[in-house]
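All protein chains but one are shown in place.
Then we have subunit A:
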Amino acid sequence: MAGPSTGRPSRRSRALRPLAARLVFLGPGLGFLIVFLLVPLALMMSYTIFRRGRFGGVVYEATAENFGRLFDPLYFDIVLSSVRTAAVTTLIALLVGYPTAYVIARLPRRWKTIALIAVVLPFWTNFLIRVYAWVILLSGPGLVNETLTGVGLIDKPIQFLYNEGTIVTGLLYSYLPLMILPLYAAIERLDPQLREASANLGARPARTFASVTLPLTVPGVLTGCVFVFVPCLGNFVIPEILGGGRSIMAGNLIRDQFLKARDWPFGSTLALAVIAVLIVLLFLQAWASRAYGGTEGRRA
């Protein structure tokens, strides 16, 4: 890592200085991650092979039963249906986010900044409050229903809330910016001359998009998809608030193992399973980025 140290002792001291400097800069962040990410992660992984304790916690008797329970249809189906919900959300986010990012990337500089601020603006408000705002908007006596009945379009409030659709809506709303930003970055840095070249060679805009723009932005697409998919899978607030507690996602299942069932080992095993899925996804994304975007996407 610290540069070429092979067989040139005279350069070692010079190589060490940047290493020391790097440590100074990296140290705090690295230390934080090791203490607050790696250590808890290692703890969690170790819990998976033990039994649950009387008051929560774990009893250090080795067992493999937690992994066996993963394949219980009850839990397996919950994880599977969460993957489906997260995938649907990601797909819609991509379909909505790509044109948005595309337009933002082509805006004049001033408007670009304003548009980008607008995209991240929701993050300035607490997540829970934003989710709850949807309840206020959509509930039976809520704003939308009141307006519709007030105008006379409907006579009885429509039940918008508490179904799969509202869950996807909530997830989409919450994580769309995470799709738009990487897409914007990918589209923004595309060399406009490539598009011009394509047009000069006689390609119509649709063809240019399909053959030039889209393939070159695949790394951004994949990054956006992972950014949206991952938090969707782990979310437990939205199914509870916007789903009316009627459906359960992997995030809820894990949370419940810790807070309600007091089964830390099984909760850890579930969490590990979700992490495993995500790691596979990240590898796929890295692999596909390289295959598609080639070195171009990486270097730019």
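Going forward, a residue touches a chain if its C-beta (ideal position, glycine included) is under 8 Å from a C-beta of that chain, and two chains touch if they have at least 3 such contacts; residues count from 1.
The rule is short, and it goes like this: contacts and distances are computed from a predicted model.
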item	value
Which of "Spermidine/putrescine ABC transporter substrate-binding protein", "YCII-related domain-containing protein", "Assimilatory nitrite reductase (NAD(P)H) small subunit" or "Putative branched-chain amino acid transport system permease" matches, in UniProt, the chain that is not displayed	"Spermidine/putrescine ABC transporter substrate-binding protein"
Omitted-chain contact residue, chosen from A:Y162, A:Y175 or A:F229	A:Y162
Residue of A:L74, A:I129 or A:L201 touching the missing chain in the full complex	A:L74
Residue, one of A:G27, A:G140 or A:P205, that touches the chain absent here	A:G140
Interface with the undisplayed chain - residues on subunit A	52, 54-57, 74-75, 77-78, 81, 135, 139-142, 159, 162, 244-248, 252-253, 256, 259-263
